[in-house]
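A single protein chain has been omitted from the complex, and every remaining protein chain is retained in its original position.
Here the chain labels run A, B and C in written order, and each chain numbers its own residues starting at 1.
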Amino acid sequence: MQKITLLINCPDRKGIVTTITQFILERQGNIVYLDQHVDRQESIFFMRVESEFDQEGFSIADFEMQFIAQFVDDYQLTYQLFDAYYKPRLALFVSKYDHCLYDLLGRYASGELPVEIPLIISNHPDLEIVAKRFEIPFKHIAVTKATKAEAEAEQIAAIKEHKIDLIVLARYMQIISDDFVAQFKNKIINIHHSFLPAFIGAKPYHAAFERGVKIIGATSHYVTADLDEGPIIEQEIVRVSHVHSVQDFILKGRDLEKIVLARAIKAHVEHKVLVFGNKTVIFS
Amino acid sequence: MQKITLLINCPDRKGIVTTITQFILERQGNIVYLDQHVDRQESIFFMRVESEFDQEGFSIADFEMQFIAQFVDDYQLTYQLFDAYYKPRLALFVSKYDHCLYDLLGRYASGELPVEIPLIISNHPDLEIVAKRFEIPFKHIAVTKATKAEAEAEQIAAIKEHKIDLIVLARYMQIISDDFVAQFKNKIINIHHSFLPAFIGAKPYHAAFERGVKIIGATSHYVTADLDEGPIIEQEIVRVSHVHSVQDFILKGRDLEKIVLARAIKAHVEHKVLVFGNKTVIFS
Amino acid sequence: MQKITLLINCPDRKGIVTTITQFILERQGNIVYLDQHVDRQESIFFMRVESEFDQEGFSIADFEMQFIAQFVDDYQLTYQLFDAYYKPRLALFVSKYDHCLYDLLGRYASGELPVEIPLIISNHPDLEIVAKRFEIPFKHIAVTKATKAEAEAEQIAAIKEHKIDLIVLARYMQIISDDFVAQFKNKIINIHHSFLPAFIGAKPYHAAFERGVKIIGATSHYVTADLDEGPIIEQEIVRVSHVHSVQDFILKGRDLEKIVLARAIKAHVEHKVLVFGNKTVIFS
Partner (left out) sequence: MQKITLLINCPDRKGIVTTITQFILERQGNIVYLDQHVDRQESIFFMRVESEFDQEGFSIADFEMQFIAQFVDDYQLTYQLFDAYYKPRLALFVSKYDHCLYDLLGRYASGELPVEIPLIISNHPDLEIVAKRFEIPFKHIAVTKATKAEAEAEQIAAIKEHKIDLIVLARYMQIISDDFVAQFKNKIINIHHSFLPAFIGAKPYHAAFERGVKIIGATSHYVTADLDEGPIIEQEIVRVSHVHSVQDFILKGRDLEKIVLARAIKAHVEHKVLVFGNKTVIFS
């Protein structure tokens, strides 16, 4: 049995669902999931389809070639095609905060996340002990203003060496350069500790405390050249009140950060996220 | 321009999305919404499709006849077909609590609910003043143990006279007889003031207070012969604490009841609810 | 039986709870509610106390004079003292959106809000029909750039004539002048249709849609000279997704606005809100 997940977007057109499902049907595919969305304002069609193929000799590569030939030009269609049984390979970037790291490694160890985690990179040595506990290679690459370019080159070399599919900034406290970002478009997920676009930038819990908000949040998003402005994948909130200090905000926020980052990674690695412009379509 | 909403369920079968969308396409339909769901455990296919037809002479009746001919037997398919521009006609049943009534009439007056409300029925005269304020006919039908059968007959006569499509029990404090329920299957929506199945029956806020819960809820559901056991449409919750009395629970619960009932009505009249067994599929 | 609600704040000092509760006790007061909060960072003490007095000849005015004499200078104490049985008088300011107005008047008619509403002011005539339904005086005062000063003078005259205690901007679409605001410090509550400080200013739902957020919110706050920057009283949120249009955001937001505004009014009129700097302490 083989299984394909297709993510598609193109200008909306009558009959497109019929045509694509027909294409899969002709190849003996069994559609086990189909969700589509039409952005009526922009007239864009989005679809996610999971299909199973159990005949001998079925080839994903052939399917993809035929799919391209039939649709890409004619429908001005953009697609992503995934082997649904392949486990994406993650690199976790961390600094000194350990709560997201413990959370992700706990989920990984529990079998909750269908991924491989062959690499943890940090600009500080502090969390090597956490990596060791979970027996995951830990690479300490110090970053200073002077050495940033070299450090990023070293990071990228490690990422390529380990065939990384997704970079997760799990409270990594360095800004990634535009060059770095450009090489991994929609492949870097960050967790920001505020309800974006409120409290962009550093120290959002302090800013939220100053403003006297009654709810704080966390936001996971793809990293783009504009800091904290990338496409949002997931957000969650929790209530606070006057009895809570900044420290309480930070402590309550930890749970938000863990959950929001984990949900975003899960959606990404299950190929449920389609980025369009600066927004995301999140299929269920 | 005409617009049809189709709700479908049938045993799952390869190619069914293709076949149905093809059928609509052949009649020059423009599919503006499609959502499907497969219950993998039971192998049941569910779909909701909205299509627009702008050619002269298009007839919904003809469409339906052809649809029946092609699908109903062959696919063991159950369907509901609605003229999307028709406004469902609601009868509101109330007793003495006025908050849900005020809420629904406010939404109706604001144009928020795409319905007609030609009839309010109550077993008490108290809320006639509310009906008058919104200029809606109010029918007081007293109900006692002795007169229950007659009273229900009178209610049903009024419902038929006003061509009612949906009965809304907006904190109506009488149990509907099985005979009555049987005549309006999946056409009576109730609001229960607890997070079902917790606190079935009378005085759920008191029971919740006794149990010392930290969250209370409200549930809207279709009415079936089994009290508080019908298919759930919507639920919502709010946090409570030891500082809250039963009265506080009741007061906080009012907002839940209003919102949960309004959401359920909206989903129903927009044909987004498909009942299957004792559950609902709620399309987005 | 008489009942007093006291709101107090002053620099924190050892023994202050003892001293104040002793003061009430000496006057045969029965403390039925006491909540205190210490802002440890700023070393400020906040307290809310409700006390009942059932002896003949007890005088709130005398109590207040003695309280001032004992505490205000010595403790650098700021206080508000309310007769808990007095019903605050509200003026509702509206424009064309009617959902918050219907919601507040429904709650008022249901007896849910312990207030009087002797006045509705609008810069448009459209909602007079709503006021009429609930038999509340409606004053249409048109506002243009040229007539703004006059219009506000007329508004203020009406507010004084009706002895208004709290002004509620129930989706009132005019900016209040600084002069007006200065006359009613912490006595004007606004509902802003975003999760402040995100999406300050006009068209927040459109801005939220553009940004692709996964959660939208509403915020009630006291009006200050800085637009949308006043002390926040209450916030609430609801999830949205890519399937929702701007219109859906607006529709979902209506329920948020209604609830958040109603909760803020309730907290204010029950004297549970203490403004300090640009923040609020909300007692339970």
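Basically, a residue touches a chain if its C-beta (ideal position, glycine included) is under 8 Å from a C-beta of that chain, and two chains touch if they have at least 3 such contacts.
No experiment lies behind these values; they were computed from the predicted model shown.
Student: Of the residues listed, A:Ala142, A:Ala157 or A:Leu251, which one is in contact with the missing chain?
Tutor: A:Leu251
Student: Write the list of chain C residues that the hidden chain touches.
Tutor: Chain C touches the chain not shown through residues 14-15, 17-18, 21-22, 25, 30-36, 38, 40, 239.
Student: Take the complete complex as the reference. Which residues in chain B touch the chain that isn't displayed?
Tutor: With respect to the unshown chain, the touching residues of chain B are 37, 39-41, 46, 195-199, 211-215, 217, 231-237, 241-243, 245, 278-282.
Student: Hey, which chain A residues sit against the chain that's not shown?
Tutor: Within chain A, the residues that touch the unshown chain are 98-99, 102-103, 105-107, 109-110, 112, 130, 133-134, 241, 243, 251, 254-255, 259, 262, 284.
Everything that follows uses one rule, which is that only the chains that are shown with their structure count from here on.
Student: Could you check if the interface between copies chain B and chain C is built from the same residues on both sides, meaning over half shared, or from different ones?
Tutor: same
Student: For which pair of chains is the number of C-beta contacts greatest?
Tutor: Answer by contact count: the chains A-C.
Student: Please work out the Cα centroid separation of chain B and chain C, and write it as a whole number of Å.
Tutor: 36
Student: Quick check: what residues of chain B touch more than one other chain, meaning two or more?
Tutor: Not one residue of chain B touches more than one other chain, so the list is empty.
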